[in-house]
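All protein chains but one are shown in place.
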Amino acid sequence: MSIPFTHFLVLSTLLFFIGIYGFLTRKNLITMLMSAELILNAVNINFVVFNKYLYPDQLHGHFFTLFIIGIAAAEAAVAIAIIINLYRNFSTMDVEEIDQLKH
Amino acid sequence: MMEQALFYLFSAIILGFAIMVVTTRRILRAAIYLLFVLGATAAIYFMLHYNFLAAVQITVYAGGIVVLIIFSILLTSKMEERLEVPALRKMLFSGIVCAGGAFLCLHTILTYSFNPVVETTKPSDVKLIGEQMLNYGANGYVLPFEVISVLLLAAMVGAIIIAKKGKPQNP
Amino acid sequence: MDLLTLLIIIPVLTIIGLVFCKDHKQVKIVAATGMSVQLLQCIYVVIAYLMERKAGNKAEMLFQKNYMWFDSLNIQYSIGVDGISVALILLTGIVIFTGIFASWNVTHLAKEFFISLILLSSGVFGFFISLDLFTMFLFYEIAVIPMYLLIGIWGSGPKEYSAMKLTLMLMGGSALLLVGLLGIYFHSSAGGSPLTFNILEIAKVSIPIEMQRFLFPCTFIGFGVLGALFPFHTWSPDGHASAPTAVSMLHAGVLMKLGGYGCFRIAMYLMPEAAHEMAWIFILLTGISVIYGALGAIMQKDLKYINAYSSVSHCGLVLFALLMMNETAFNGAILQMVSHGLMCALFFALIGMIYGRTKTRMINEMQGIMKVMPFLSVCYVIGGLASLGLPGLSGFVAEMTIFVGAFQHPDMFHRIATVIAIASIVVTAVYILRMVGRMFMGPLDNEQFQGLTDAVWHEKIATVALVVAIAGMGMAPLWLSDMIGNSLGPIMDQFSMLAP
Amino acid sequence: MEFGYTIWIALIPFLAFLITGLAGHRMKPMVSGLIGTVGIGIATLLSYVAAHQYFFGVGKVDGVYQKIIGYKMEWLRFSETLAIDMGVLLDPISVMMLVVITTVSLMVHIYSLGYMAGEKGFARFYAFLGLFSFSMLGLVVATNIFQMYIFWELVGVSSYLLIGFYYNKPSAVAASKKAFIVTRFADFGFLVGILLLSYITGTFDFVLLTDPEGAAITQGSGIAFMGLSVMTWSLILVFMGGAGKSAMFPLHIWLPDAMEGPTPVSALIHAATMVVAGVFLVARLFPVFALSAPAGLEIVAIMGAFTSLFAAVIACTQNDIKRILAYSTMSQIGYMMLALGVSGYGGADGLGYMASMFHLFTHAMFKALLFLGAGAIIHAVHSNFISDMGGLRKYMPVTHITFLIACLAIAGIPPFAGFFSKDEILVAAYQNHMLYFLVEYIVAGLTAFYMFRLYYGVFWGKEKTYEHAPHEAPASMTIPLIILAIGSATTGFIPFQKLVTSDGMAFDIHFHWNIALPSIGIAIAGILLATAFYRKGSDMPDKIAAGLGGLYRAAYRKFYIDEVYQFITKKIIFNLISRPIAWFDRQIVDGSMNGIAYITNMVSAGMKDLQSGQLQQYAFVLVSGVLILVLSLVYLMNN
Partner (left out) sequence: MNIESFLIMRHELMLTLAAVLMLIAELSFGKSEKSRIIPLAIFIFGAVTAVGFLPAPTGSLFGGMYQTSALIILMKNILNLGVFIVCLQSASWLKLPVNQDKGSEYFLLMISTLIGMNFMISAGDFLMFYLGLELATIPLTALAAYETYKMKSAESGIKLILSASLSSGITLFGISMIYGTTGSIYFNEVAPLITGDNLQVLGFLFFFTGLAFKISIVPFHLWTADVYEGAPVNITSYLSVVSKAAALFILIILMFTVFNALEVVATKVVYVTAILTMTVGNLFAIRQQNLKRFLAFSSIAQAGFIFLGVIGGPGLGITSVIYFILIYVFSNLGAFGVIAVISGKTGKENIPDYNGLYLTNPKLSLVMMLSLFSLAGIPPVAGFFGKFFLFAAAAQQGYYILVLIAVANAVISLYYYLLVVKAMFINKSEQPIEPIHSDGFARVGMVLCVLGMVVIGFASIIFDYIETLSRQL
């Protein structure tokens, strides 16, 4: 194996923080959701790589990733339902406008 | 060598498009870039011989989630609309935090002495995955499987009741 | 049911009875009956105690009972009394009894009023009979909290502010206290014996001195807040001024004694070394309390403020005496608690009654009311005289015991502090006489006061009971002083190793 | 115990107090008056019996009068050695005081039946009188210095109550308050003195304290403090209490004001009994003073001398009949103090002591008489001021004669009582220091002058027009006058040197013509001067007063002592101490408590933007929170 193992981790970590950056800056709710997906994806890479390179005799990381993907889907479904409700009933998509509740 | 090149290519795709996802001002494009990121990730899974996982990644992520997102975008946004650029302050602080975080994590990770085992050729074939998935002994995943089914059901129900039409009381 | 637990059971039963009352009249009858029974029970406890001692029972605590409560932490419902607690129980019995009669005119939410009042008193009784720190703390808090509602709902003036301030400051004190108690608990084990909250057990253990240095101030200030230790006394003027009559009575009369008792029984008894080491700081503070309270009282115009500051001074004297750490001074401190309890109750009862008639508590708005309400005025003067330490009334006995005790201290600093404290009796005379002179004497000019009436039967019950108690204690103090003194032996043993 | 009954001398008035106090408003006024009078009458009888028994019976053993404990019970115990006992200690001075107090008190009781008749609060008056008698009797028989302190305080409070008897009169209220507070201040010294004394000697008991061979005296002069031994300090402090009660300068200011009380009260309390308590106190502790703290005794003498002169000067200028008598009382007490101060202990050295007690005794008689006489006069003319009086001798013959006897007695004209006692004092002063003698000599002259100024002003001088024609007082008032007049005329012949001496042993005195004659001379001179000025009325006094100018005015305004006190109390204590403390308490101490609450609220308000409602801000905080935790725990704090 010639690809340094840690490069995967660099990749995933960077992806993780890019996701977080997106989450912190994007104003549109859907783009925030996308950033969250990036975060999960980064974690997935971690699990897979660890599984593959460090502990290949079991499939813990592999399965973990599988389940994360499943849950990401469920999460996205509910989030999008709420977003659509917000848009439909209150016609807003901007996270900065959603601040009736504060202080 | 080939592998290496591919890996860095995919890495570049992932990171590049990820940045695009979080910066582009066109929301639909962002979704498409996300698709690229997820696809490239799947490609890496393939490289690692986790074929089943890669397939799931493509079907569920690309095929499911991204499509869902695209639909919702189509439902809620106008095509010509450009997203607002976030306030500079926000970008600056978030950028600092994220960069700092990345540095911190990378530093920690890179100073840790991992012991990568020598490449084992244990195939991750679908049969083995299936066996483990439905095994209720040690290293079996039938219980999580059941649980996630409950979760998906609940999420579905939840999504439905919210998306159900109802009249707003106080817009 | 044992003798002491009955002291808690009776108020609780009274409260239950009150819940089922239909109207004001029933409420008052039930409350008065309950508290009369309670008073009799208190007297019975005193008699039983004295008989038992006479029969030669030398145990540190009598009527002791232990019931395991929280097994895993060795928390027990552990009760017992010695002469000190008996004296204070009697005081509480008298004050709550008179308090009921003094609040005969409460009509707004009367049921709730009496329930809160009696709940408060049950906390006080529980506190005095407890030998277990946890139980004690529990009762302590039960005694403090109803105060908020009592002042807030039935008070006058800036009642919400005062009630809040009082509650928060007292709770702040109890917060410190809690830390202290926990610290004591976790150092109560000697040589592998289980941790305990039991005071008598802890007294046998020597808490490490470094720990004591932290825990002693916590507990002492914790209780000191309730005992109006300078500079944590400021809840007292506002609280007393806003509180309804019976609450002021109970609060100044009994609750503030919890502070002194706690300082004594817990802070000093359990941590004698630190007490000895740090006494000077607190002697300074209490010395300031004594003089400062008295001087502060001079300029006040509101009767309740006068008495509140006077309480600061008198309660300061209690703590001051405790810090002198000799038998006579201890005795004096306890006597002062009883005496001040009775006096304060009398004062506040009378202020309530006078205020009920004149609708003012400002001494400069009253003059010559002796003419229309001689009974109340005479009782007030008696209270005032007791407060300034007139022989034949309770205050003298207590103060002299304190001064004699304190002055026997071999250290110069303590004796000088004592002399300064003694100076307070002059200042006390100034404000008491000023108040008496302004209010009761002189011509009755105010037309509105001409038609006022003197005390009625329930008011007379309250005041006469207190006056008799004050005079009784003042004229025949020996039995009380002996009863307290005989119980000081084990406590002095704690301090004996510190003898210079 | 053969003297066990003596306890009842004190207790009977107390019972009378309880009865009249608690039930007085339910009975006819006169009944309560009679109860009180009968009570004190019995007490008087008992004290006569006791005096007889003591002086002429069992009191003397081997030529020495013993200290006899008639009764004793433990009242409050402080420690093994320190306890307050209640009891009766009989020795020459206490027995003598019993006689004085009961006698004068009885006279006042009887007198008041007439004087106070019809007053509102008659029963209350008798209750207070009973209380006072009880306290005063308890004071003099005290076996224990703390018992004495207790009754000392009780005396003070009964004095307070009686001065303020007319409680709806603001001046009376103010006077009572002043009396109480000033004496209270003095008592502070007394109390500290007692504590110091007990700290040194370990006892409160008089018998132990005053035993000349006792440990208390012999080990007394230990450590010194500011040049004086601690024992001396403690006695000075104790004397401070005595000075307060006995109106020694500068603690005298309450006494003239105390005249606001009913006149019989002034006679009893502020002339005959209570005000001499200070003298009695010093006499009681005399062995201690004399043997272990001569410096203390020196102070007593100086205070006595100064006060007697000071008060006499003021007395010459006053216009209010009772105030003149009050200053006169002060002056005479100064005499007694001086006598104690110059005395030695034992045998003929104790001449001053004997003289002081002697003068106390005679003074009680004639001063009570003077006050009661003044009462009769005031009763008749309804005014206190000499300027409103004149020519009363025609209307009130009995009063006139008795008053004259009293004036002669106080002026020191033989054979009236005052002459003998005052003469002994002058002798004692002379033997000690010339200066004391000179002062007292002048005071004797001044006394004669102002007494006769008063006498002439009231009974002679220009006749005023009276609204109601003055008439002689009723029998209940004149009988006590007559009895006391007899006393004033005759008690000078009692051989005090045989009965009341510093060590209980009799001694002989020699008559000193060289002192007696000049003193008679100066008294007569004073009388003559007064006769010249006031018998007919003349403008000479005014001219002299004008000539003296500032000095006269200062004396008239009582040397501005009251103003000084006013300044100290009102301006300094009230404004500079109490008011700032009240302010400090509200603003600083309480303010800091409120400040904590305020700051909490402010912080709370300041933090509200943390919760901005912006989801991304929340996420930002969350992420930075994790990173800060990581940074600090992984890198900064990981040891």
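By written order: A, B, C and D. Residues from 1 in each chain.
Keep in mind that, in the parts below, a contact is a pair of C-beta atoms (placed from the backbone, for glycine too) under 8 Å apart; a residue touches a chain by one contact, two chains touch by 3 or more.
Note that the coordinates shown come from a computational prediction; the quantities given were computed from them, not determined experimentally.
J.: Just list which of the chains on display the missing one touches.
T.: A, B, C, D
J.: Residue-wise, where is subunit C in contact with the chain that is not depicted?
T.: Counting only subunit C, the missing chain is touched by 69-73, 75, 134, 137-139, 141-142, 145, 148-149, 152-153, 159-160, 163-164, 167-168, 171-172, 175-176, 178-179, 182-183, 185-186, 214, 218.
J.: List the residues of subunit A that touch the chain left out of this view.
T.: 16, 19-20, 23, 29, 32-33, 36, 39-40, 42-43, 46-47, 50, 54-55, 58, 60-61, 63-64, 67-68, 71, 74-75, 78-79, 81-83, 85-86, 89-90, 95, 98, 100-103
J.: Please identify, in ascending order, the residues of subunit D that touch the omitted chain?
T.: 597, 600-601, 603-605, 607-608, 610-611, 613, 615, 617-619, 621-626, 629-630, 633-634, 637-638
Basically, only the chains that are shown with their structure count from here on.
J.: What's the distance between the Cα centroids of subunit A and subunit B, rounded to whole Å?
T.: Averaging C-alpha atoms per chain gives centres 5 Å apart.
J.: If you average the Cα atoms of subunit B and of subunit C to get two centres, how far apart are those centres in Å?
T.: From the centre of subunit B to the centre of subunit C is 70 Å.
J.: Let me have the rounded angstrom distance from the C-alpha centre of subunit A over to the C-alpha centre of subunit C, please.
T.: So the centroids are 65 Å from each other.
J.: Mark out which residues of subunit A touch at least two other chains, giving numbers and ranges.
T.: As it turns out, subunit A has residues touching two or more other chains at 20, 24-25.
J.: Which residues does subunit C have that touch at least 2 chains other than itself?
T.: If we look for residues of subunit C contacting two or more partner chains, we find none.
J.: Inside the complex, what are the residues of subunit B that reach subunit A?
T.: Answer in residue numbers: 1, 3-4, 7, 11, 14-15, 18-19, 21-23, 27, 30-31, 34, 37-38, 41, 44-45, 48-50, 53, 56-57, 60-61, 64-65, 68-69, 72-73, 75-77, 83-84, 86, 90-91, 94-95, 97-99, 101-102, 105-106, 109-110, 114-117, 119-120, 122, 124, 128-129, 132-133, 139, 141, 144, 148, 151-152, 155-156, 158-160, 162-163, 166, 168, 171.
J.: Give the list of subunit C residues in touch with subunit D in this complex.
T.: Of all residues in subunit C, those touching subunit D are 165, 168-169, 230-235, 237-238, 292, 295-296, 298-300, 327-328, 331, 368, 370-371, 385, 388-392, 396-397, 400-401, 403-405, 407-408, 415, 418-419, 422-423, 425-426, 429-430, 433-434, 437, 440-444, 477-478, 481-482, 485.
J.: Once bound in the complex, which stretches of subunit D touch subunit B?
T.: Touching subunit B: residues 616, 620, 623-624, 626-627, 630-631, 634-635 of subunit D.
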